[in-house]
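Note that one protein chain of the assembly has been removed; the remaining protein chains are unaltered in position.
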């Protein structure tokens, strides 16, 4: 596929969106969604109301933070939310108090094994407060009294999300789901929204991707996916033929694949078929190693055809869920690789058919210039793929089956099928 | 499972039963069955009459031995049945005669490769007589005339067997089949009846094993199983959901598993699922290596779900079918290990269901105290098994399927299901 992605745009979006404080709810989420809507006006900003029951869960209150920091006995400001929004435990309650370091200690979170990183902590469903600090800074804290300021509010409000529906020639849909609930971290998770919105633009400008409809979702993780499934379960189950959770798609290391519940869906077939030709050594995880919204799409009592193609999977890199997962951990190249990989997957799905040969026995390829007229001539290139594709086009095999049988890139299978169709040798 | 087995009882039974002469028929068999009935009064002692046609076979005459020995020319008594009942070839005819050693030689059986062991020989269906002797003793025989005394009788009588039916909540049955036709040998085969009668006691005292009915059989090998199948084929085929042949379950070496005809029954699933967590290096045989009553249960024109879990399989240890397979070859520990393994198998079968989740998408585990309320906290134990069990509880997978998918001990699957049921998250 021709690459029409303008990576300088994508990188600008990354820089603009990175500093915004995101969580399950709140102003930062709305600001993020509005920014995405500026990129693609088709994106609808929707919401679920706090308190709504969704399956086993309840949509949480909205949370907003104005400021949050500590002041030590010498008046030094520490753990300032303005400097890095990871300093504040997500969903912390507002508080204005003072206490001795010995008492404060219970509210401080750090990671001895990753001493120069601020860890990422949240407490969505139990009201508490706390600060996150690098272990190196923690060790420098002086004894004495600390002032604690958290200007944060919880109230019955809205949990916003973005929904981008792109109609195709067919009603059947491809689902792309990513999440907007992570504050200032880059691979996990600004990369998912970046790649998703870039794909949306690419899909719209590309007729070859226009067969299927698309449902692209920007959700708070877990509760957002659960709420969305709660509202749309029936349409998802009837329309989605393949779906992907886009997360950790920004770094430039190996490709990874995490299957659906049983690993046997069209989404899995397409993902593996494409990725193994991009990266023969791609890392294959099991569904037991899942950790993102496939937990819901392939959850109890539901089994949507949803899997995930990633670069470095969440939990496998030391920058994960810390302040080190910043813009220098991801790259234009990493994002571009993911965009290309997903474009190839979407393209393969759009071109996926079970064709049948229009001829019986081998057709005469030489009269079509597809094989030399003289036998045994050295140096003549004969493409056996065309005949092989034709032989296995018996109405039973789709593009990925034929790719598998022939050990041939599905993009080459499609290209061969296009050639055969142009010669009238294949039909649906 | 709580272990309620009193091994000192079991070992006393072993010592009491070991010396009794057993064969296809005869007083020793009846004595053995009466001893087992004293342990469990539910055991019914039944019989087939000599001469009865059973499929391709005929129930043999009854055989009893009063005494049997040789006397050499110096008056020394040799090969005395009183000293070791293995000395007499099983089913030998009665005879009182004298002959020179050179003539006697054709009636003497020994094994040069196992020179200090008396081998075990029988001739059930062709009338002959003979003595078994260790090769070391054979070499010491002095030339000259030997007196031959065998006070044994064959007559049209009864072939006894024991049947222990334990009714359960359901009519479906688990079959345990063992054999009582081996004279004084311990692993093959006193261990099978010992473990079987211990399991019977355990089943009755344990509600968790009470779902299914049990059919526990103490048969003469081969002809007993054939006769029993001949009489009960229809009920076995309709009621038995899983069955096991209990043999060679007394020594303390590796565990072994011998599959059913196609290795694909519930009995096979349960056996392998349980045993691999008890002994990851358990020895897996093929059905072609069979040698006990699975030959009948999975025989021509019949295919019951019967396999076998053993310790050292018959034919694989040098003590096999000799006087060396005595009480010092087995142990309380070996017997206990087998009892426990079979108890786990029976327990797993009783608790085997295809559950369904009551919730859609992941339930909120934190509100049930099953997951921490704060994310990313180090040192907090999160049990992913509960969610994983729930995800695969889609009505298609039984305990052993889930064990397989999760690589999790079936006992832990059951325990997880019990927890989920207690929280209302699973239903049948």
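Odds and ends about this structure:
Each chain gets a letter, A and B, in the order it is written, and its residues are counted from 1.
Everything below uses one rule, namely that a contact is a pair of C-beta atoms (placed from the backbone, for glycine too) under 8 Å apart; a residue touches a chain by one contact, two chains touch by 3 or more.
Please read all numbers here as calculations on a predicted model, not as lab measurements.
Among B:202, B:261, B:324 or B:371, the one in contact with the hidden chain is B:261.
When the omitted chain is restored, the residue from A:15, A:53, A:127 or A:356 that touches it is A:356. Touch with the chain omitted from the figure is made, among A:8, A:102, A:234 or A:375, by A:375.
Note on the undisplayed chain: of the listed residues B:41, B:281, B:301 or B:328, the one touching it is B:301.
Listed here are the chain B residues that touch the chain not shown: 55-57, 89-90, 109, 111, 119-126, 128, 222, 225-226, 229-230, 233, 261, 288, 295-296, 298-303, 321. Touching residues on chain A toward the chain that is not drawn are 356-357, 359-364, 366-367, 373-378, 384, 387-388, 390-394, 406, 425.
The rule is short, and it goes like this: only the chains that are shown with their structure count from here on.
Averaging Cα coordinates per chain places chain A and chain B 56 Å apart.
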